[in-house]
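Taken from a larger complex, these chains appear in their original positions, while the remainder are omitted.
Chain lettering (A and B) follows the sequence in which the chains are written, and residue indices restart at 1 in each chain.
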Amino acid sequence: MKPVCLVIGAGAGIGGTVGKKFAAEGYHAVLCRRSDEEGLQKLVSDIKAAGGEASGFLMNAVDDNAIEERVAEVEKDIGPIEVVIYNLGAQIGNRSLAETPPKTFELGWRMGTFGLYRLARCLFPKMVERGSGTLLVTSATAAMRGNAGQHSHAAAMGGRRMLCQSLNAEFAPRGIHVAHILVDGSVDAPDTLGKLLGPEKFQELRETQGAQDGLLLPEKIAETYFHVARQHRSVWTHELDLRAWTDVPWFNSSAIGRSVTI
Amino acid sequence: MKPVCLVIGAGAGIGGTVGKKFAAEGYHAVLCRRSDEEGLQKLVSDIKAAGGEASGFLMNAVDDNAIEERVAEVEKDIGPIEVVIYNLGAQIGNRSLAETPPKTFELGWRMGTFGLYRLARCLFPKMVERGSGTLLVTSATAAMRGNAGQHSHAAAMGGRRMLCQSLNAEFAPRGIHVAHILVDGSVDAPDTLGKLLGPEKFQELRETQGAQDGLLLPEKIAETYFHVARQHRSVWTHELDLRAWTDVPWFNSSAIGRSVTI
C-alpha cells in the first residue's frame, strides 16, 4: 500500500501540481478542491495515465466537518496520511477596509487559519500515534506583513503563520514536520492568479514576466515541497521562501516617497 | 467638550489604568468591559473623584453589533472619539491542541482579531472624516511567535498584528495613527494574570518578581500609551515593545537542549 499525500486545495496551480509530484514519487495523491469536478477528474486521470495513484474529492473546506470527515475516510479507505499539503488561499485581491465586509473577513479566517487548525486537530493525533508525519503549508507574503488592501488576507495569513509555529512547537518533538512555505510572488496558476486577473491580463503576464521565468512555476515549486517533505528529521526546515529571480522580496520596500533608499 | 478616549477591555490592569491616565490628561474616558459592574463603577468613580470625566459600559465585544453600537452611541452622546484603546486579550493559558476545542479557537479570533477589524471598520471612517485619530492596540508576545500551548492565542495575535499593519498602510496617510504595543511579559494585573494564576500564586509573584519591578506596572505602561498617542504626525511609532528589565525578551530563546547558545 502506498503512503498517502493529501492535498487540501488542489487546483491547477500549486496544489494539483504538488499532488502530481508526490504521485510520481510513489504516493497515493488524494486531491480535494471546492469546485470544478471536471478539472479535478483531469488531475486524477493525468496522474493515473502516468502510472500513479490518485483520488479526487470535491469539498468545501469551510463546511462543518468537511475536513474532519475527509481525513477520517481517507485514513479508513485509502491509507495512513503521511504527508498533507494545506494549500487553501485566502487572497481576494486588494480591497479597502470599506470594501471588506465582515463575512469576507470571516471567510478569510475560515480558509486561511481555522481550516488549518481543524486539519491539524483531526490528523495530528494519528500522526503522533504513528510517530511521524509531514504538514506543508503554502503561505503568502501577507503572512509576513500587512499591506493596504490586505486586511482580510493578512489577518488570515498572519494567524496561519503563528499557528504553524505553535503546531511546530508542540508537535515537532513528537515526530511531525511542519513547514511554512512562503510563496512570495505571482504563481503561474490559472485557477488562482488567472481568475483574479481575467484570461487576457493573465495571458499577457505569462508572455511578458512569465516568459523570463518571472512567474513561479508550479512544477518547480513542487520539487521544493517534495524535498522538504523528505528532509531527515535531524535537519528539518520550518520556514523558507520561494520567489522568482526577478521579483522584489517582500522586505525590500520601494523607494517611492523617499528621497534616498534608507 | 473634552476629547474622548474609548477603552475596549477596561479591567483593573492596562485598560482601566490607561483610561485613568487619559482622563487625568483631559480626555473623557469611556470604559467598556465584559463583566464586573462593580469594578467598572469603581474605575469611573475613581476618575471622577480625581476631577476627571468618565463613563462606563458593560459590553461583550464579541456580541453582534456590540462594538458598532457602542461606538455610534459614544460619538452621538459623549463626543468624537479621538483615541481608542483596543485592549482585549485572548490569552487562555497554555493548552495543547487537544485541549483547544474549535469554540475556544474561534473565540480567540473573535476577541483577538475580528473585534479589532470591527472596531476599525465602524470608527475609522469617522476619524478619516475628521482628519485624525489614534488607535492603540495592546499586543502580546504571541503576536511575534507561536509557541507550544499557544495555538489559539498565537493565531489570534498574529492575525491582529498583520491587521494592524494593514490598517496602518491604508489609514496612516489619511491621518490615523495605529500603534501595536507589544507587552512582552507579565503585567501586574489582578483581572487577567491574577485570575489566570489564582490569588495565592499571584500574591506570591507580586512579592517576589514584582517587588523588584519584574512585573510590568499598568500605571507605567499608561505613560507610554499616552506618549505614543501624543506623538507628532512626523514621528509616529507603529510598533514598540515593553518589558520589565529582568525579563527575557521573546526572541532570546533559552539554552535548554543546546550545548552552546547559538
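Going forward, a contact is a pair of C-beta atoms (placed from the backbone, for glycine too) under 8 Å apart; a residue touches a chain by one contact, two chains touch by 3 or more.
Predicted model, so just to flag it, every value in this text is computed and none were measured.
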- Item | Total copies in the full complex, given that 2 are placed here | 4
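Operating definition for what follows: only the chains that are shown with their structure count from here on.
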- How many Å are there between the centre of chain A and the centre of chain B, using C-alpha atoms for each centre? 33
- Of chain A, residues touching chain B in the complex: 96-98, 100, 102, 105-106, 109, 113-114, 117-118, 120-121, 124-125, 142-143, 145-151, 154-171
